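One structure is given below, represented as structure tokens, and several questions about it will come after.
As you look at this complex, bear in mind that one protein chain is not there, while each of the others sits in place.
Lettered A and B in written order, each chain numbered from 1.
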Amino acid sequence: MTAILDIQDVRKSYGSYAALKGVSLSVNQGEFIALVGPSGCGKTTLLKQIAGFEEPDTGRIAIAGADMAGVPAAKRPTSMVFQKLALFPHMTVAENIGFPLKLRRTDTAEIKKRVGQMIELMQLKGEYLTRYPRQLSGGEQQRVALARSMVSAPKLLLLDEPLSALDVKLKKVLQAELKRLHRSVGVTFVHVTHDLEEAMMLADRICVMRDGAILQLGTPADIYYRPAGSFVSGFIGETNLLPITISERTSSGLIYQAADIVDTDGRIAADLVAGKVAKGPALLMLRPELLRVLPPGETADGAIAAEVTEMFGKGGTVQYRARTPGGQMLVVEIPGTSSLPMRIGDKVRLGFTKKDIYVFGVEA
Amino acid sequence: MIARLEGRFIDIVLWGSLAAILIFFYIPIFTLIAFSFQEGRFLTLPFEGISLRWYGELFRNTNALNALWNSTLIAIITTVIATAIGTMAAIAAVRYRFRGTDAFRLLAGVPLAFPQLLLGIVLLLWFSVLGRMLDFSTGISTAIIGHIVYITPFAMVIVAVQVYNFDATVEDAARDCGASSFEVYRYVTIPLLWPGIFSAAIFAFLLSWGNFYLTYSLAGSTRTLPTFIFSGIAIGSSPLYPAIATVIFIPGILLVILANRLRRT
Partner (left out) sequence: MADEVPRSWRDPDLLIKALPTVLLQTTCFLAPLVMTFLLTFQRSRNFQLQWSWDLWTWTDVFSKPHYWTILGHTIFMAAATVAICLIIAFPIAYGLATRFKAWENEIKVLITFAFITDATLKIYGWALFLDKNGMANYALSSIGLPPEMVAFLYTDWATLLGMVYSLSAFAIFTLYLSISNIDRSLILAAYDAGAGKFRAHWEVTLPLCKPGIWAGSVLIFLLSVGAFLEPKVLGGGKSPMSAELIRQTFETRVNWPLGAALTLVLMVVSVFIVLLFSRLIGLKRAGLAA
């Protein structure tokens, strides 16, 4: 696979504020990459450097093998869907969508044809063509913005939180739509969102950013089950992080002690440990759905004794909160049909399988 | 109950003062319009009759027609130049940061708060001294320069409001669509600023068209409608002058209404 976008050590400061602190990222042709991170972490800034609205202070950006330094936005094979859409309020829908073609001196008949195709692809009604953006609903405006970005057949589509302003239902519809578009046109998508759930749904790979740097780049499953640290692990869903102490680290794995965990041999294989973990304090992650209630007498690779303090029905599953004797709170999620329902006040043992745990270091 | 009464009372006070101020504002304007239809020779009541006689006089009076032509010429040239410079200054003042942004804004805006008579005098001195050195005398072109100095800041402020409310990401969007800097201006920036530019142009025209103080100081022996009227007040006037005033009002009210229309869309 060839890299359509190659970013190397890009840095960007606004005055004394470093918005990007050395970002490197390589995106393959046809991939759907989601860029996630809390508000203000530099996602929009990164897109602006790629699209060419700003030039990075240092670092290199190459698109389809060509270095983009000094290439203005108008000349880059990228196209952006803006957070606030940025539709031209004084142009009709047809004029908006046809604008990139008009600038390329395409003849009017051709423009008309291509605009018609885009309208169809976006499942917009033909009668909208003569309307102005303010006469459309939020979702329709969104589709027009997408159409305008795609009409010139860019190599790289940059989407800056295009769905964040929409209500939940519409958001779901458009998420599915984006996925469909991506499959049908085969363009590379770089999709910014602060919603990791959305990223999980849409992306081939997810890039998690924080404070102007990339924390982790990986498949949705990696991000969920093999997060690079507590920040990433806490970014989506709920998670249990148990403090442990690593007494020995070898190439085959590590040996640890944890007050709350019983039944364990105290060993973890190397592939279940994040890169930089060393001797000393660390965190052991267990997703709530990977814990189960052990019937009396049964053992598991590891077990934690706890007392149930709260429960919430979540439709198909039930979520419990439980407290260990050491005071650590745990979240457990089990199917509502479980043969071992728990009640508040129950003293239980929560078991887990060795391969389901993941260990990473304590972050500052 | 008390709150209701209070609300009522506030409404009465507000609408009452609005009515009062509009009457106040329009007293002299309607006085002039009324006297322009006076049949007789004198500007006193009661009217001897109603007629358009003085409008006829006006169009036979070459001095008045000359003044009308001068006013128009000065206003048109001033409008074009002041609006162009003011628009560019507005974009620079609102959107750009550079060394001396504050000083620039101050310099660009301060003639607004400068009494026109004094501006006229200061410029008169300047042109007289320069004129003596470079051998020119005051006339229509010095009047135009004076108008531009005074009116450009007005144009700038009006356009600046539009620039301020302008979401610059649409320019990025245009660039992203492949537009060159020139095309961004042509297809996006100027069309979107147009309502502001247009009302600035209208204001510029009206301010110049009716300007007395600057023309009075700077136009040399050239007369415009306002200075023509002023000379008329001095020499015991006839309804000719109210008739001129009424003629001056006409483009004014039309253009103000038009500007307001456009600003709303």
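Just so it is clear, a contact is a pair of C-beta atoms (placed from the backbone, for glycine too) under 8 Å apart; a residue touches a chain by one contact, two chains touch by 3 or more.
The structure displayed is predicted, hence computed values, not measured ones.
From the set B:156, B:173, B:219 or B:240, the residue in touch with the chain omitted from the display is B:156, counting the whole complex.
Touch with the chain omitted from the figure is made, among B:15, B:69 or B:136, by B:15.
Where chain B meets the omitted chain, the residues involved are 2-3, 6-7, 10-11, 13-15, 17-18, 21-22, 24-32, 34-35, 43-46, 84-86, 88-89, 91-92, 94-99, 101, 104, 106-108, 110-119, 121-126, 129, 145-146, 148-149, 152, 156, 167-168, 181, 203, 206-207, 209-213, 226-227, 229-230, 233, 241-242, 245, 248-249, 252-253, 256-257, 260, 264.
Here is the rule we go by: only the chains that are shown with their structure count from here on.
Contacts from chain B toward chain A in the complex involve residues 167, 169-170, 172-180, 183, 187-188, 191-192.
Put simply, chain A touches chain B in their complex at residues 51-53, 72-75, 78-80, 82, 84, 86-90, 99-100, 103-104, 148-149, 152.
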